[in-house]
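Below is a structure I'd like to ask you about.
One chain of protein is taken out of this complex; the other chains stay put.
Each chain carries a letter (A, B and C) given by its place in the written order, and its residues are counted from 1.
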Amino acid sequence: MKTRHAATEPGPVFRIGLALLLFAITAGLALALLAEPVAPGVAGQVEAALGDSGAKNHVTAVLLNFRGYDTLLELAVLTSALVGVWALGVAPDIKETTPSPVLLGMNSVLIPLAPLFCAYLLWAGASRPGGAFQAGAVLAAAAVLYNISCRRPELRLPSAPLRPGIVIGLGVFIATGFGVMGGGRAFMEYPAGLAGGLILLIETAATLSIALILASLFVGGRPEGEP
Amino acid sequence: MNTGQALDLLLVLVLLWVAWAALSSRDLFRCIVLFIAFGLVLSMAWVRLGAPDVALAEAAIGAGLAGALLLATWARLPGKTEDSKLDAKGEDDED
Amino acid sequence: MSEWLAGAPWMMLAIMLPLSGALVAFLLPRHSALVGLGASLLTACAALVVMLQVAADGRQAYRLGGWPAPLGIELVADGLSVLMLAMTAVVGVAVSVYARVYLADSPDKVRRFWPLWLFLWAALNALFQAGDAFNLYVTLELMGLSAVALVALSGSGPALWGAMRYLLVSLLGSLSYLVGVALLYHAYGTLDLALLSERADGGLQLAVPLGAMIAGLLLKTGLFPFHVWLPPAHGSARAPVSALLSGLVVKASFYLLLRLWFTFTPEGQGVPLLLGSLGAAAIFWGSIQALRQKRLKLLVAYSTVAQLGYLFIAFPLAELEPALAWSGSVYLALSHAMAKGAMFLAAGSIMTQGGHDEIDELDRVVERMPLTLAAFALAGISLAGLPPSGGFVGKWMLLQAAMTQGSWFWALVIIVGGLLTATYVFRVLGFAFTKSPHEHERHDVPATMEWTALVLALGAVLLGFAAPWALPLLEGVLP
Partner (left out) sequence: MSSGILFACGGLGLLAIGIWALVLRAHLIRKVLAINVMGSGAFLLLVGAGSMGEAGVDPVPQAMVITGIVVAISATALALALVLRLANATGKPALPEDRERDLMDSEER
């Protein structure tokens, strides 16, 4: 076994060549990094426009208002990954297992806490660290914990509301973008007074979708019976 | 060099070491656990860089869910005999 | 009403229509074909309106969220963007019509095809109109993931590992691009391409990130010697998917490469010469591999490797004849999209008919499906660059650019590549007229499939006549 492997493994010449190449690439990137910047970033402009953005947290303002289009496409990436995983086949099953009592005990505390923590992150995201993606991930983590500590390992989400739940985040994002367009405003140009509320609406829907998508990605395939 | 910078240097070195270990260990399970540790060290780096939002996202998604996904895939690979390791190590995603 | 229509933000709609269509198609799996076809037609209309607007009024921009460029993200459409949008619309509609019939035998596959394809279309349209370096990264990833999932849709072993390798290459390419974006933002403090073009002053600060971005895009475009992932992925996917990948997806990363090149107009002759040489190597290597293939779809996939090489011949020629060389390259990309799309669709019809795609077992397929063979032959005419096809216009411009500056080497490469193309096309046609010693199963092929391929191939040939209208669009875009 060993000898056959040895014959097909990349040889020392290849490794040395690769190491030299990587050294050259890293050195080149480092040189560009150390050069004096020509112009400062847009931090100042973010600060100046923060009042109109509907969020006090700079990062949330960038993510959901100034560069909200990036975030919209990013949700599309997440959704398309799930569609791709579902297209690959039905979820593989894990063999039934007996989880440790410690895990079960911890879960009985952690899983009920997760929605609370999620709601906090979502609400805090406007002014303090937090936001839709973190909140959605926490919710998904709770689902994953439930999934692996359950005696029946399959995450039996009822399949009928699953699809609407998966698309609602992106759907609300796009619909809000169109909805604000009256009165000469552009796509996703939130009116100053409404921006805070609209961002919270988008984030809430996104949180739900992100949680469902991440949990479904963990399941690793489409539920039995889904087309 | 003040204390903060010394701490940062240490953090970067640990980060590089954990990354290297996660990619070169012979035991795939160990690799994945080290990768989760890598995500947690990285989220400390985000805190040091003044990016708490990124730190939260990294810990929850980069370390937690990615780790859970990797462990689940590892456990489902054909030729596995002990599936229980998945459950034993599943707690890593509770951040 | 017409005023409102003219004032509607078509650039944004060309992205949001397919995106919404993907969501609805995913939400209503039982009606996905209907939703998908409807969304395809609407998207194509939006793209064509954007083209008409740019043809009438020149460069268009749209501020998303109403924020101006360095803070927000702007969509930008100029002549190059709209030609790509139109190419995507034409090939996209043809593939949509074809796929609805082609996949009809497996309803589940139809349901999975439409959302992914509409995500891919949204990503393509977003990429062609993006004016922001980081936004381009997100569109690249959306394009990559949906394309990979489409390859894997076929479910066969080769398709799965083709998809896996494609995914790894695609991610590596995007990450390389992202490193470039990070360094650009660090140096110039903006992500907006127009502002970057003003601020970029050359030197290491520009050369290193640009190198990283170009390297990543070459990987994704599949230029020799980075092409190894391409034939397995394109050859093993279902026929409509292969048409999309070979026709459109590789063009998108090539478009981005051109866009960066035009934005930053890097100086020096070494890189253009290197790209041109790799292009020449791709032409020869791809053609020779195509000649050696036993399976029709792999032949067509290797032909893509070869034809992509032509697009890069423009880099060394643009030194002295920028207008001719770049227009030729862009025109070749357009006509290759249509011709290669038609070829893969024809190959799909042949596979449906005979249940296989062994070239030397084609068994007088011409008698049973003359339309499909006509489509294949017409597409071959455009690929080989015979008049009056779109391929002829493109190659002729490249040839002219080479001759006027006396670069006989490049002229020779262009001519020999055309001969090699003709050879592998005729090899297929020859077997299509020959009786095979073995008996094969025969299935009926719906007329829609045959006609779609034929119309697309005719389009590739007639594209030659559109040159006087299409080429002026590029004025002001080329450096």
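Keep in mind that, in the parts below, a residue touches a chain if its C-beta (ideal position, glycine included) is under 8 Å from a C-beta of that chain, and two chains touch if they have at least 3 such contacts.
All values reported here derive from a predicted model rather than from experimental measurement.
A.B. asks: Touching the left-out chain: which of C:W10, C:Y185 or C:F224?
C.D. replies: C:Y185
A.B. asks: Considering the whole complex, which of A:V59, A:L121 or A:M188 touches the chain not shown?
C.D. replies: A:V59
A.B. asks: Hey, which subunit A residues sit against the chain that's not shown?
C.D. replies: 1, 4-5, 8-10, 15, 18-19, 22-23, 25-26, 29-30, 33-34, 37, 40-44, 46, 58-59, 61-63, 67, 70-71, 74, 77-78, 80-82, 84-85, 88-89, 92, 131, 133, 210, 214, 217-218, 220-221
A.B. asks: Can you list, in ascending order, the subunit C residues touching the missing chain?
C.D. replies: 134, 138, 141, 144-145, 148-149, 152, 157, 160-161, 163-165, 167-168, 171-172, 175, 178-179, 181-183, 185-186, 191
A.B. asks: Residue-wise, where is subunit B in contact with the chain that is not depicted?
C.D. replies: Spelled out for subunit B, the touching residues are 4-5, 8-9, 12, 15-16, 19-20, 22-24, 26-29, 31-32, 35, 38-39, 42, 45-46, 48-51, 53-54, 57-58, 61-62, 65-66, 69-70, 73-74, 76-79.
Methods note: only the chains that are shown with their structure count from here on.
A.B. asks: Sort the chain contact graph into one of these: line, ring, star, complete or other.
C.D. replies: Chain contacts: open path, no cycle.
A.B. asks: Can you compute the centre-to-centre distance for subunit A and subunit B, using the mean CA position of each chain? Integer Å is fine.
C.D. replies: So the centre of subunit A lies 17 Å away from the centre of subunit B.
A.B. asks: Averaging over Cα atoms per chain, report the distance between subunit B and subunit C in Å.
C.D. replies: Measuring from centre to centre gives 38 Å for this pair.
A.B. asks: Let me have the rounded angstrom distance from the C-alpha centre of subunit A over to the C-alpha centre of subunit C, please.
C.D. replies: Spacing between the chain centres: roughly 29 Å.
A.B. asks: Where on subunit C does subunit A make contact in their complex?
C.D. replies: 9, 12, 16, 19-20, 22-23, 26-27, 29-30, 62-67, 70-73, 107-108, 111-112, 115-116, 119, 122-123, 126, 134-135, 138-139, 141-142, 145-146, 148-149, 152-153, 155, 179, 183, 185-190, 199, 201, 203-205, 207-209, 211-212
A.B. asks: Which residues of subunit B touch subunit A once you look at their complex with the stated criterion?
C.D. replies: Answer in residue numbers: 51-57, 60-61, 64-65, 68-69, 72-73, 75-76, 83-84, 86-88, 90-91, 93-95.
A.B. asks: So in the complex, the part of subunit A that touches subunit B is made up of which residues?
C.D. replies: 57, 59-60, 92, 94-95, 97-100, 103, 106, 110, 121, 129-131, 133-134, 137-138, 140-141, 144-145, 148-149, 214, 217-218, 220
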